[in-house]
Every structure is written in structure tokens, then in C-alpha cells.
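Only a single protein chain was left out; the remaining protein chains are all shown in position.
Here is subunit A:
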Amino acid sequence: MRLDLVPRPEPSGRMALLSPVIATVLTLAIGAALFLVLGVDPARGLYVYFVEPLTAGWSLVELVVKAAPLALIAVGLALCFRANVWNIGAEGQFTIGAVCGSAIPVLLPDWQSPAVLPLMLLLGLLGGALYGAVPAVLKNRFGASEILTSLMLTYVALLLLDWLVRGPWRDPGSYNFPESVLFSSAATMPVMGEGSRLHWGVLFAPLAALLAYLRLGTSVQGFAIKVTGAAPRAARFSGFSGGAVTLGVFVVSGALAGLAGIVEVAGTIGQLRPTISPGYGFAAIIVAFVGRLHPLGILVAALLLALTYLGGEGAQVTLGLSANVTRLFQGLLLVILLGCDTLIAYRIRFERRGRPAAGEASRG
């Protein structure tokens, strides 16, 4: 007997709805088994992981704060991936955005004005956009693979940040420790409510998702992105330039990643440090696909991924599980989710050995 994946003539609408359900059931079953093996009551384990973070106000806030940068970056990446353009360097664009925006509070720490924050955000956007444009230009001009160039530019960006905070941008009062000055209040994202970690910057994510959704559906550029991705030749015949689309999606996704970077630095960290991202730019790739490259689906996916981070930490604190187990579980969940989405475009066929395959001839 053999298992075959047979492409469906058309994506299955029913499976599009069913696949998350199948994934959830599978995840719960595997999760329960995993907890059993580790000697943790499965019901309690799953509760701590998936439900407890949703039961307290502060953890809901943390959920949103964690999901916001993921969603913001992923919305931009989805545009790239839709156009069959592979921006793997969002982490670098995030970093450059953070660096550019931070130039103001670091170099002009005494400048207190309502203009500071908007200017920082603008610089973050611009920095990310320009940095995102580099792989696009290299691809259009020299045919360099954007996968490699965008990924490698990430390391350039991370090292630039590292050099800045250890060198010229180091806080003179920090005993040579690698960090910038703490941003003044004018350069910090205002929060919703005294002492809260919920800053107004989180709203950029739903805003970007909504805009992307509308533009993808109704604008010529949106159409160009989709056609270029689905049928590059058809796109050329209809007069869309592949190079322009590549540049466009790289600039937009770079700008969004850069915005996420400066919002993160001005919102939750409050200074530049050698590490400002726990891998948001890479995690956002997963978020984009779990959200099926749909701007609104991405919001849900980002919240889900954030939930697994919080749940994982909760499991460490209250159940005493190791970080390896919680990350293994997180990985399983994502693999299952993405795996089940295969069923939308493919169906599984069981086949006895020896019998000729029915679909074989027509596939030709």
C-alpha cells in the first residue's frame, strides 16, 4: 500500500475550513501524549499552555505586545511571498529600522518635542524600506538570488547594531557596557494606561493588515502582485514589470519591518541593545504562512504564535517543564498547522501496489 498526495484540480473550500480543525485535534492529541510521557497531567498541561495566558489581563496585554511586531512584519512578507519574491531578511530590515529611528534619541537625547516620535517612526520606515530595496535592486540589476542577499544582509544589520551599541552609540554612563542611553519620554511610545506595557504602537499591525487587505483586493498594484506570483508570464503579457513588483514588495515589507523595529525599541525596550529581537523577522515567515499569506489571517496567526511563547514560559514557571520541551511543542504545532494546509491543495490517496494509478495518465 502506498500513500500519494494528488493535486486537487482546485483548492478545496471545505478543507480550507476543516484543516485548522484537524490541526487542532492533532495538536491536542500529540500535546496530551507528550505531557503524559513527561508525567504532567495532560489536561493541566494543555490548560497552562493554551488557556491560562488568556485568563489574565496582563497576559492578554503581553500577548498583543508580542504578536504586534510579528504581525506587522508578516503582513509585508505576505505581499512578497504572494508575488513569489522571497524576502528572508526581515530581521535585518527590522534592525535597520530600529537603528535609523533610534538615531534621534541617541544623538539628540535632549531634544524634547512632540515631533520626536513621529520623526523616529518615519526614519524607521525609511530605513527599513531602503534596506529592503537592496536585495530587490541586486536581483533586478544582476539577477542575484534575493533569498541569499536578503538573508546575508540580516547579518550585516545585526553586526552594525552590535558595533553601534558597543562603540559610537554606547551610553557614556554605562561603564562601557553595550547599550545606548535610555530614551527620553518624548522618544518613547505612549502607553494605554499608567504603568502598562500596552503601547499605542501595537495598533500599527491591524492598521497595516487592513490596508494590505484592501489594497490587495482592489488596487492595480495588488493585482500585479498576485498575477506576478501566480503566473509571471501572464503578468508580463498584461504589461506588469516583474522588476517593479519585486522592488515594490521589498520596499513595502522592508518599511513595515523597519516600523516594527523602531516601535519595538521605542515601545517595549526603551533603548538600543546588542539584541533587540528574539528572531521576530524569522518567526514572521512562519506567521505569514500559518496565516495563509492573508493579511487578516496573519493577525490571527501572530496571536497564536504569541500564545505559544507565553504558554511555553507559563509551562516552565508553573509546570517546571524545560524550554526544550515547550519549544518542541511549539514546533510541532506549527508543523501540524502547515502540514494540514497541504490538504487544501492536495488530497491523500491510498493506493494498492501494482494497480495503475487512475490520475497518472491525465497528469502527463
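To be clear about the criterion, a contact is a pair of C-beta atoms (placed from the backbone, for glycine too) under 8 Å apart; a residue touches a chain by one contact, two chains touch by 3 or more; residues count from 1.
The rule is short, and it goes like this: contacts and distances are computed from a predicted model.
The listed choices are "Cation:proton antiporter", "BMP family ABC transporter substrate-binding protein", "Acetolactate synthase" or "Cytochrome c"; the UniProt protein name belonging to the chain that is not shown reads "BMP family ABC transporter substrate-binding protein". Only one of A:Gly76, A:Pro178 or A:Gly281 touches the absent chain when the whole complex is considered: A:Pro178. In the full complex, subunit A makes contact with the omitted chain through residues 55-62, 65-66, 162, 166-167, 174-179, 182, 192-193, 195-197, 264, 268-271, 273-279, 309-310, 313-314, 316-318, 320, 322-324, 327.
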